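A protein chain is absent from this complex, but the other protein chains hold their places.
By written order: A and B. Residues from 1 in each chain.
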Amino acid sequence: MFKECIENVRKKTPLIHNITNYVTVNDVANALLACGASPIMSDDWEEVEEITSLCDGLSINIGTLNKNTIPSMFLAGKKANELKHKVLLDPVGAGASKLRTDTAVKLMKEVKFNAIRGNISEIKALALGRGNTKGVDANVADMVTEDSLNNAVDFVKTFAKEAGCIVAVTGAIDLVTDGNQCYVIRNGRAEMGKITGTGCQLSAIMTAFLVANPDRELEAAAAAVCTMGLAGEIGWSNMQPSEGNSTYRNRIIDAIYKMDGEMLEKGARYEIR
Amino acid sequence: MFKECIENVRKKTPLIHNITNYVTVNDVANALLACGASPIMSDDWEEVEEITSLCDGLSINIGTLNKNTIPSMFLAGKKANELKHKVLLDPVGAGASKLRTDTAVKLMKEVKFNAIRGNISEIKALALGRGNTKGVDANVADMVTEDSLNNAVDFVKTFAKEAGCIVAVTGAIDLVTDGNQCYVIRNGRAEMGKITGTGCQLSAIMTAFLVANPDRELEAAAAAVCTMGLAGEIGWSNMQPSEGNSTYRNRIIDAIYKMDGEMLEKGARYEIR
Partner (left out) sequence: MFKECIENVRKKTPLIHNITNYVTVNDVANALLACGASPIMSDDWEEVEEITSLCDGLSINIGTLNKNTIPSMFLAGKKANELKHKVLLDPVGAGASKLRTDTAVKLMKEVKFNAIRGNISEIKALALGRGNTKGVDANVADMVTEDSLNNAVDFVKTFAKEAGCIVAVTGAIDLVTDGNQCYVIRNGRAEMGKITGTGCQLSAIMTAFLVANPDRELEAAAAAVCTMGLAGEIGWSNMQPSEGNSTYRNRIIDAIYKMDGEMLEKGARYEIR
């Protein structure tokens, strides 16, 4: 039940350590607060192990990675593994530079992630970046559409099996899989693509959902995706004629803030393949 | 009169140098503009002394401190002292890592602050971090409530005397003291805790209030706290049913922007102990 997934976040108020980019960090913090979690941002190598030890989960987002923060991602990730905290990777821009692809791939090798969330191009870059991974179709179309859906589901399931964790690919249609089952989610609106940071926010929220629902990670990850998508729909329904993407950004976080279990249960639109 | 405190900020438009975190920095800048001050953000050690020399006050916030910005905090702080500028410390997360506690404690030793603003846990960490400071009750409850108020006032007064500056502890009840008098302030709303950055904004605004009211620092600091809390109340009164924490964030800064001396004087709720 997605209902319980979000209710557990609000009940347990997990503290999430974010090593994240400076573009969307404020929205990430407010989105975590909106869903009932608490954010801490910290990225200096000297303190990240200590900070992550205080927290319940860790979200690593490479959106504006740099020489100072990359080592912190590894240190925090390993410490979080040691403590059996939930850890999520958002490989922002993997495929756009060697630094991003290599960092993400190396993180996947050295840190055990509970979930990876990205768009289809980023996930494809990770899959290819890992070498001639068997079963990965390099021809998978970059956009998940109704036409490419079957192939995309296969690709994501295969990648999740290889990665050994939940993989969430978000876009027009969202896919969330543990390698066996795949949630195919049709919440959200195209206009969300005109706001920076909805993906980053989702990654942080997903980490909180995983922490608060440790025994049903796949369902929790899917519930987080539906929460974000549904918030996009509700936020849009509250838009006034003069409003554009900047206000929409606020209305989406507001909708997360207002979301309860019943609303999520009722509004979630998904099938399982 | 709090009225004059805010009016002086609007009249003098002090330029405030902020060495601050990247999470809430945009809101800090807009909050300073909202109260009539001007922001400059700069944290490279090569320029901070020069930048702070152009300014009227300095606000040091350790929220995302790192190896590059820590030396800048010391350089800027010492230069500001030399120039007799008002300097404030916001020890974000002191107590959460050795790096934060040590940096804040060392800043307190090497820089003369006019004010320190934090939550009770941060202030407690500073008090304990300074060693077995006499008179500091390590058992002071972390939340300032009506029940723990007397103890908290005593603790904060003692700490302010030792620190030799104004100390503002914000939370459900806010305390602002110079070690002798303590303003006990009951403005604000609990929902402000669901927004990232209201504390950071207050620290920056408080710096502007100190600069603009050099001869009555305690009153100015208390006026800043009441301004923020009252803006939280007014912002809340403007909320529409569909709105949540993201819009609330805007409405609070908007309310600071609209605040005049009469409103502050009338809306401030405090007693002096």
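In the analysis below, contacts are C-beta pairs under 8 Å (C-beta built on N, C-alpha and C of every residue); 3 or more make two chains touch, one makes a residue touch a chain.
This structure is a prediction, so every number in the text was calculated from the model and none was measured.
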Touching the absent chain when the full complex is considered, from A:Thr145, A:Thr196 or A:Ser237: A:Thr196
Touch with the omitted chain, as defined above, among B:Ile16, B:Ile70, B:Ile185 or B:Ala255: B:Ala255
Touching residue (missing chain; options A:Pro14, A:Pro39 or A:Gly63): A:Gly63
Sites on chain A contacted by the missing partner chain, in the whole complex: 21-24, 26-27, 63-68, 93, 96-100, 194-197, 242-247, 249-250
Touching residues on chain B - with respect to the absent chain: 22, 25-27, 29-30, 33-34, 39-44, 46-47, 50-51, 54, 68, 234, 238, 249-258
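Please note the rule applied: only the chains that are shown with their structure count from here on.
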Euclidean distance of C-alpha centroids - chain A vs chain B, Å: 34
